[in-house]
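The structure appears right after this line, and notes come after that.
Removed from the display is one protein chain of the complex; every other protein chain stays in position.
On to subunit A.
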Amino acid sequence: MNRRRFLTAVGAGAAGLVAGCSAEPTDDGSTETGSGSTDTPDTGGTATEADGTATAEGTVTGTASGGTPLLRVGTYPSFVDAPSSSPGPWLKERFEAEFDAELQWFAPESSMDYFLQRRQQGVSIDTDLFLGLAPENLVKADRAVGEGESMFTSVDTADLSNADAVVGDYRFDPQDRAIPVGASYISLVYNQNALDERGAAAPETFDDLASAPYENGLLVPNPQNSETGLEFMFWTIDQFGEDGYLDYWSDLMNNGTRVLQDWGTAYDAYSNDEAPMVVSFSTDQVYADRYDQDMARHQVGFLNNSGYAYLEGAAPFTGTDQMGLATEFIDFVLQPAVQAEIAQRNVALPAVDNAELPSDYYDLVYEPEEIVSFGYDELMGNVEPWLSDWSRQIATQ
């Protein structure tokens, strides 16, 4: 072992590691969101280099190079980076083509929780708005930051040219912080071939799912990690009440229902024929059609003639210094043509009633007779106890 060479190598490497660290004085109010962004250094040698690493982590916002306004939009990963067709890239291109602004996506793995954690730690969020906020996310955020404060700030709907077209059932924030930008319905997706083999008809009610013909037949994404699973749980609470849903779940589990990590895992397992039914979306056939799959394996089933509405909103973060641009962005996203395109790329529904989708799109999208969804007030203070009781029941050994 050549000691000198070893020490030199370690020294060089250590220098590289140190380059990833930085220290800023705390007395300039750097914990305030967006403050000081007007004097962002965008010229200068070492200063820019030092901030280069910081920008990747998002400590600097405000203007992009050349004075173009920069809008940082947080979202969940698959909105910008799904293996199929995420709307993110298209949305960025169209927005930048129409406005003199740069759109920067930021999609941390833990999605909204990342921003909540930063907020709880008193660290700046440095993102202007979040796209893809579910009602329960909003409730969670409001519970996490405490009384009288909010992660998000209200949007003046008068500034949104297409606001009147937003479907009434889809509005979920009484304070208009989150503006609905997309929807879909939680439903069953089932494999008719596999049910035929069992000699079972399509399940029509919640009680069917817990009965003998459907034994070991259902895959559910874990409500703890997945909006899809969580909203399916809400759906059962709507059907059986706060006092009855746990008993129903007990029947479901005794019938061999499996709770899997998240929607992707559950859907994979379903695709691998691990079970004939999965909790998914009523737009499933749009996707199946796109890849020329056997429609018998992509049948959509509503239970008790109802379906739970999965809603997504866009909400500006409190303290953003780009409120004007953020509002313009939401206005843009609500345009009928943009809504139609996002819906198709996200395999979902538009949040407005005047979006023009291809005539055959609705042939493949199923809508329930009765739309179920809990509003903000019903969710507030209930999500955690419901979920906690449910989790303990499922995990009890």
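In this section, a contact is a pair of C-beta atoms (placed from the backbone, for glycine too) under 8 Å apart; a residue touches a chain by one contact, two chains touch by 3 or more; residues count from 1.
We adopt the following convention: contacts and distances are computed from a predicted model.
The chain not displayed here is annotated in its UniProt record as "Iron ABC transporter permease", chosen from "Molybdopterin-dependent oxidoreductase", "Methanogenesis marker 15 protein", "Fumarate hydratase class I, aerobic" or "Iron ABC transporter permease".
Of the candidate positions A:Val167, A:Ala269, A:Leu357 or A:Ile371, contact with the hidden chain is made by A:Ala269. Of the options A:Cys21, A:Ala97, A:Ala158 or A:Ala212, the residue whose C-beta touches the omitted chain is A:Cys21. Touching residues on subunit A toward the chain that is not drawn are 1, 3, 10, 13-14, 16-17, 20-27, 30-31, 53-54, 56-59, 77-78, 80-84, 88-89, 92, 104-110, 113-114, 116-118, 120-121, 123, 140, 144, 216, 222, 224-225, 253, 258-261, 264-265, 267-269, 271-275, 287, 291, 293, 384, 387-388, 391-392, 394-397.
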